[in-house]
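Of the protein chains in this complex, one is absent; all others appear in place.
Moving on, here comes subunit A:
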Amino acid sequence: MSRREHRVLGWLFTSPYLLYSLVFFLIPLCWAMYLAFSDWNLISPVYNMVGLGNFKKALENPGVRSAFWVTYKFMAFFVPIVVTGSLLVSLLVNSLPRYKSLFLVGYFLPYLASGVATSLVVKGVLSYNSPLNEWLRGSWNLTIDWLGSPVSALLIVAVIIAWKFIGYYSLILTSGLESIPTEVYEAAAIDGVTGWSRFWRITLPMLYPALFTVLILSAGVTFGIFTEVYILTKGGPDNATNTWQMEIFTQAFSKLDAGYGSAIAILASVVTFASIYVIRKLMEKWGDRYGWE
């Protein structure tokens, strides 16, 4: 094939992607920047440029502030749960002599669930007259307003999403465990390294690349929570589960404040990008200690 053919076909085959990127990436990106400085309300034909007004308003707004903190609180619940959970599951699966992949496929099933459906199930299980709550009332004289108190509402959302991702992440970790050569364990056994210290000093450092992937992926999930919160709490109680997406949705599409919503979206993007960057750097530092590049 001639160089010309390579060039023509190369651009031809990538053109659907490029066209898409123009219409649904580049133009929206510029438009978002522009909107963020205006007070457009999605409807009226006239609007003003308000400079940094939207950003100032956003920084002073309790909803935006809550979105900022809720994300990190959520991360503090979600990441430890999902990482420990998937690590335990993958260690368990890896120690099975047979039927490994059968169990892995089974554990993966929650990943298929729609957030709407699982949230509705959770809603049913936690409803006032559910067997769980009847039992708590009857045996312990406890009445818990699961979705009505800030900490438990956020924890419940974190658990639902962790349940969804554990099977997926344990696939990643299991393939990491499988790639650790048995010679390493044999050498360690000769030196008398077994049990807990074997886990901390050999398995965990050797598993670092897979753990890195899982940690970055799970931290990324934190910044995109919407469905579960929308169905279960609508961001409440008292903004305790008000994620970035929920806040943007409320401002731009319920209150029709598109300019202000865009400003929040830009803030959210900057915060997301910076957070993931810092987490990456911290993880890499940790990896350096183990001698990973």
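In this text, a residue touches a chain if its C-beta (ideal position, glycine included) is under 8 Å from a C-beta of that chain, and two chains touch if they have at least 3 such contacts; residues count from 1.
Convention: contacts and distances are computed from a predicted model.
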Message: When one chain of this assembly is omitted, its UniProt record names it as which of these: "Glycosyl transferase", "Carbohydrate ABC transporter membrane protein 2 (CUT1 family)", "Phosphoribosylformylglycinamidine synthase subunit PurL" or "DNA replication and repair protein RecF"?
response: "Carbohydrate ABC transporter membrane protein 2 (CUT1 family)"
Task: Consider the whole complex, including the chain that is not shown, and state which of A:Tyr47, A:Tyr111, A:Phe199 or A:Phe212 touches that chain.
output: A:Tyr111
- prompt: Of A:Asn41, A:Asn61, A:Ser130 or A:Ser152, which one is in contact with the hidden chain?
  reply: A:Ser130
Field: Positions on subunit A contacted by the hidden chain, ascending
entry: 1, 3, 6-7, 9-14, 16-18, 20-21, 23-25, 27-29, 31-32, 35, 42, 89, 92-93, 95-97, 99, 101, 103, 105-118, 120-125, 127, 129-131, 134, 163, 166-167, 171-172, 175, 223-224, 226-227, 230-231, 234, 244-245, 248-249, 252-253, 258, 261-262, 265-266, 268-269, 272-273, 276
